[in-house]
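Of the protein chains in this complex, one is absent; all others appear in place.
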Amino acid sequence: MIIVMQAGAPEEQVQEVIRRVSELGYHPHIIRGTQRTVVGAVGDERGKTKLQSLEALPGVENVVPILQPFKLASREVRPQRTVVKVGDVEIGADRLALMAGPCSVESEAQLLDSAYAVKAAGATILRGGAFKPRTSPYSFQGLGEQGLKLLAKAREATGLRIVTEVLNPQDVPLVARYADILQIGARNMQNFALLNAVGEARKPVLLKRGMSATIQELLMSAEYILSHENYDVILCERGIRTFETATRFTLDLNAVPVLRKLTHLPVIVDPSHGTGYADFVAAMARAAVAAGADGLMIEVHPKPEEALSDGVQSLTPARFAELTRQLALIAKAVGRSL
Amino acid sequence: MIIVMQAGAPEEQVQEVIRRVSELGYHPHIIRGTQRTVVGAVGDERGKTKLQSLEALPGVENVVPILQPFKLASREVRPQRTVVKVGDVEIGADRLALMAGPCSVESEAQLLDSAYAVKAAGATILRGGAFKPRTSPYSFQGLGEQGLKLLAKAREATGLRIVTEVLNPQDVPLVARYADILQIGARNMQNFALLNAVGEARKPVLLKRGMSATIQELLMSAEYILSHENYDVILCERGIRTFETATRFTLDLNAVPVLRKLTHLPVIVDPSHGTGYADFVAAMARAAVAAGADGLMIEVHPKPEEALSDGVQSLTPARFAELTRQLALIAKAVGRSL
Amino acid sequence: MIIVMQAGAPEEQVQEVIRRVSELGYHPHIIRGTQRTVVGAVGDERGKTKLQSLEALPGVENVVPILQPFKLASREVRPQRTVVKVGDVEIGADRLALMAGPCSVESEAQLLDSAYAVKAAGATILRGGAFKPRTSPYSFQGLGEQGLKLLAKAREATGLRIVTEVLNPQDVPLVARYADILQIGARNMQNFALLNAVGEARKPVLLKRGMSATIQELLMSAEYILSHENYDVILCERGIRTFETATRFTLDLNAVPVLRKLTHLPVIVDPSHGTGYADFVAAMARAAVAAGADGLMIEVHPKPEEALSDGVQSLTPARFAELTRQLALIAKAVGRSL
Partner (left out) sequence: MIIVMQAGAPEEQVQEVIRRVSELGYHPHIIRGTQRTVVGAVGDERGKTKLQSLEALPGVENVVPILQPFKLASREVRPQRTVVKVGDVEIGADRLALMAGPCSVESEAQLLDSAYAVKAAGATILRGGAFKPRTSPYSFQGLGEQGLKLLAKAREATGLRIVTEVLNPQDVPLVARYADILQIGARNMQNFALLNAVGEARKPVLLKRGMSATIQELLMSAEYILSHENYDVILCERGIRTFETATRFTLDLNAVPVLRKLTHLPVIVDPSHGTGYADFVAAMARAAVAAGADGLMIEVHPKPEEALSDGVQSLTPARFAELTRQLALIAKAVGRSL
């Protein structure tokens, strides 16, 4: 931490800061500049949040952190990249992980149609919501456990692995009984009770970035799960809130190279939620792979115009198959495969 | 809903839209413009999310909703303003509700000192976190039930009412046993499992706006609680995420007049989290009252520089007392009292 | 500047940074932390942008500036507050400056009606656009010099001072011939050619914050004008771009206390553009005064529904008169007058 004093802060205020820094177990280091005095606090970073409160002391202008606040998620701690294994599917390896399926599980026919179609096109993981977080209490809220059973049936029928969202800490054991990967949705990225619960489950977790979460906050939420010694965390960029309304969210592909620099965890991208419109999904899926993503999550529905949720952003099976052919070419161009 | 066709959409696509609109139980109404055809769907608004998926039909450019999606929260349904009663304290009435106290409950001494101080300055409700949502798993997470007990003790000692946050649906009965008002934090505004749980509790709920939530989404989250027939919902503006970094968040006071126009629910403002710096709290607290807020939530700590969380934005008791004197004048200027 | 080295950066990279810092005329100061080495660069801040490029050196993680980049605009340089004098009207003094009038000058009748009405209600400065920046080339672009002549006529008739926007550096002498205050619009806040031109004019300048400009950037743009020794700069908050769509922009009142802390320049607020809707103007105008603004700029039009621009956000003369009565009470509550 660097503690910047106000211009003209009297010596006794500087001395008070030095006293407090020492008291908290750090070694103070003073730099007297031409305009300002700066106090460095040297020492183990644990408990550094206590230093932050020194900003409330008289004469202190601000307190600047020097270290990244995440540890287990950091590449500094673990330089080699994590590969999450889900049965025989690997996420974070050279072969891209393709997750696809409907927004919500609506019926057996709808789910199986979707599952066979996405498998035929190259997907290895089936997505589908049984518990749905909906902005409106009047919207379809998902089939619940019945939906989970249909997902398990689809796995049996197709061999695809299953990723599905969990909303309530209490439901984690139930969902973990059926799913191969537990999904934490964007709206729950900082639902710490839920993060702790999936940290305790012995299942891989797909953690979606909150729509107003910084990349650092995403990594701090991953840190919650990792701190329970659940190391199988997959990060997912799915669009952030900005002023632009031509897309439903702004898919932030910059997060891909930033995360590859900061963390060893695999990173996938969801261009369906990220853009909100089927017409833009293919371009952004290709771009995600070119940027270095480890996989994609894409909404596919046999009849988008009849979907109970998110029809506007769902691809038909035919469009999805066409997309996977394009993705195979991009994957090859960046030294990977589909 | 208004369904806008693409320019030059052939007649059979228009007819298909008309057929679907009828099929879904609406009365279609066609306007043929010079460039585009538009189809209005007239009928009861329930189930309108199904219409939204028509955007996936060929020839449809977009689907424009006409009605606000919230009902119970709307002033159209209930024009008279809601007053939430918490013992003898009213929120939404002429007298402003002043909630104040430390970010976290840290110890009996810290809490009681805070409680006596804020009461002396005019507060009627004590805030204090026992379960703390923290970005980092390594930060202080709150005292849990021990903190709740200290809050109850402070209530007994001072007569102040208690507002405190609940993070986990499972904890709702526990927290409801101690608190007078259950707080839903900004990070949980769209934690629908938690909204349903506090909807079921027979306690007033303080619902904070998510840091990237639109005002419409805030009202939809209130709708979740109201739809459980828990009508005692207090809305709270606490700052949104923008590009500006001079403040920790951007306190969006515009939300106050917008909410007063759209809803009958009371609206309070939290300038401590909204700005993130003690130096800006007084100005924004005054502004909130002038804009028409029904109350304020303000962080006060006996020794901000030693706070275990949010010391930078906490007022000392002396600064808080000075602020309430200013607020009384502003309240009077807008025809209210403190 | 603080230069933070990467964890594990080898000693020769640290030495290279030290060498460069010295070479650029600063005194290097090394702090060796437990995880990282940090190099402070002590010396006169001029030319510090050169230090920023050191971030491109091997082993450097980032370069953190310690000082604010503005000087002439800073309260550190000039603690007493600036009062801009426009004839007998003062901006930045105890009495609030009330600027009002139509968005565009449309006709003599429209302008004079507006001028008499806003004067009667307490305004001392008349606003009105002769050169209009319009998103669309097909929208009304203003009356040009004819509009300036009408403004001059309105000044003669009413004694009000005139503020009007200038768009093109070439037009500065022309506009300065008619106006008392030159307005730089939000879209031109970083039009540096225009800032230099109004810096050279011997006229007060009203500088609006760009809709995606940080407060620091606003002060840097003021610095451009001040650096031409034109010290009569008035800052204006008028709403920033965020994700919220219930208001046209998000009026950022937090800017008021932030600017009062950072700068000696007067600060006014434009709630008409800031909210985009007449219904929200009064609440935000009151809030601005309560937050400490030195004045307001408000759009008033005799017949908003016939306005050639911005009718939706314009007050009628009657609503404006009602607002000024409210403002007088708020002004008094914060120790000022209208």
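Read from first to last, the chains carry the letters A, B and C; within each, the first residue is number 1.
Here is the rule we go by: a residue touches a chain if its C-beta (ideal position, glycine included) is under 8 Å from a C-beta of that chain, and two chains touch if they have at least 3 such contacts.
Computed from a predicted model, the values in this text were never measured in an experiment.
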Residue in contact with the excluded chain [from B:Arg36, B:Lys149 or B:Lys332]: B:Arg36
Which of C:Gln15, C:Thr34, C:Ser53 or C:Ser337 contacts the chain that the document leaves out: C:Ser53
Chain B, residues in touch with the chain not shown (by the definition above): 2, 4, 7-8, 29, 31-36, 38, 40, 42-45, 64, 66-67, 76, 241-243, 245
Residue numbers in chain C that touch the chain omitted from display: 20, 46, 49-50, 52-57, 69, 133-140, 167-171, 187-188, 190-194, 210-212, 217, 220, 223-224, 227, 240-241, 278, 304-309, 311-312, 314
Positions on chain A contacted by the hidden chain, ascending: 212, 214-216, 240, 242-247, 250-258, 260-261, 274-275, 279-280, 282-284, 286-292, 326, 329-330, 332-334
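To be clear about the criterion, only the chains that are shown with their structure count from here on.
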Most distant chain from chain C, judged by the mean position of its C-alpha atoms: A
Copy-to-copy rotation for chain A and chain C - C-alpha atoms, rounded to a multiple of 5°: 180
Centroid distance [mean C-alpha coordinates] between chain B and chain A, Å: 25
Length of the line joining the C-alpha centres of chain A and chain C, rounded to whole Å: 38
Chain B-chain C separation of Cα centroids, rounded to whole Å: 30
Chain C, residues touching no fewer than two other chains: 242-243, 245
